[in-house]
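Omission of a single protein chain aside, the complex is shown with its protein chains in their original locations.
On to subunit A.
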Amino acid sequence: MSRFMVPDTIARQPWQVLIPLSALVALGAAVLYSAAGGSFTPYSASHIYRFIFFLGMAIVLSRLPREFYRWAAYPAYGGVVLLLVFVELLGAVGGGSQRWLDLGFMTLQPSELMKPAIILVLARFYETLPAAMTASWRGLVPAAMLIGLPAGLVILQPDLGTALAICFGGVVIMFLAGLPLYWFVGAGLGGAIVAPIAFFTLLHDYQRNRVLTFLDPESDPLGTGYHITQSKIAIGSGGLFGKGFGNGSQSHLEYLPESHTDFVFATMAEEWGMVGGLFVLCVFAIVLTWGLRVARASPDRFSSLLAAGMNATIFFYVAINLMMVMGLAPVVGIPLPFMSHGGSSMMTNMICIGTLMAIDRWRARPSRLG
């Protein structure tokens, strides 16, 4: 370790990303302050503390060497799967479903940890897989099992949103790892056939309703469609510049459900208008473009797959959440990164950021070992 590490550390951070990100978190804190009726508690203050805490964690992650990531891939994956089994058992013993472990300062959802873990383990898997096997069953089946096990456990909880996120991350890695394109086309076609069947047999009633309501929100304006309708009213009534800080009637009068978590974007857009919304989109564009650039610039297979996967995970959160609040996707319980109040999602996203920062560092200082 260098003696003058601190100034060096600060200078080497990817500030072009961290500054917009901090601004986004600050905006999130302001929105949460307003959603709590003009109070830092209970949402806003903890949002900032968590960001600072997890930013520290990300910086620590960014200092870890590539070898550590390589080495940690399978143990981390295995550990998280064990945690998933553990909460499943805990739920079975306690009666009813449980998704989290209480750590005291925050509740931890192991399924959240699985999102970066699946990326890490698949990146490692495809790095070690001989190139020639990529197009054979040996490139597909183990990866599919690595994805299917945690996805199955999460579906059991039941948490469709997170299971989809895990699958999405995994499939993106498989796609980028160079698996034959026609497999994806075939799977897509198969999905198109299986989806309607699954819709009527596998989904829970509430999930089926959410899909149906998404297709026609006005059919049930006071039931499940209520969320989408109220969210659209909040965003639409905000207009170009919004109603002003603290003046959002939809969120303050409780018409908007989950105004501080899943629908935080609607809360924001009502008060900050389309300008606020475009700012949020811009920050995500900066972060995601940076993430993809890091992936493309990485010289080795492990780093580039890992970076692209982390990028895809953040992207999945953002895209599904924003499409949901704007009425383009069914209501799935997925929070908006860096804005929604919630420790687990903040942790997952900061792990992704921290990993991207680490990969960025490996490229700049490829020879350095920890």
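Things to note:
One rule holds in what follows: a residue touches a chain if its C-beta (ideal position, glycine included) is under 8 Å from a C-beta of that chain, and two chains touch if they have at least 3 such contacts; residues count from 1.
Quick note on the criterion: contacts and distances are computed from a predicted model.
With the options "Penicillin-binding protein 2", "Autoinducer 2 import system permease protein LsrD", "Cytochrome bo(3) ubiquinol oxidase subunit 3" or "ABC transporter" in hand, the undepicted chain maps to the protein name "Penicillin-binding protein 2" (source: UniProt).
Checked against the full complex, the one of A:Pro14, A:Gly148 or A:Gly236 touching the unshown chain is A:Gly236. For the chain missing from the display, the contacting residue among A:Leu64, A:Ala144, A:Leu164 or A:Leu288 is A:Leu288, taking the whole complex into account. Among A:Ala26, A:Ala45, A:Leu203 or A:Met274, the one in contact with the hidden chain is A:Met274. Considering the whole complex, the residue from A:Gln13, A:Gln207 or A:Ser249 that touches the absent chain is A:Ser249. For the chain missing from the display, the contacting residue among A:Ser304, A:Ser340 or A:Thr355 is A:Ser304, taking the whole complex into account.
Only one of the listed residues, A:Pro65, A:Gly79, A:Gly178 or A:Gly246, touches the absent chain: A:Gly178. Residues 131-132, 134-136, 172, 175-178, 180-182, 230, 232-240, 249-250, 253-255, 269-270, 273-274, 277-278, 281, 284-285, 288-289, 292, 295-296, 301, 304-305, 308, 312, 315, 319, 322-323, 326-328 are the ones on subunit A that touch the missing chain.
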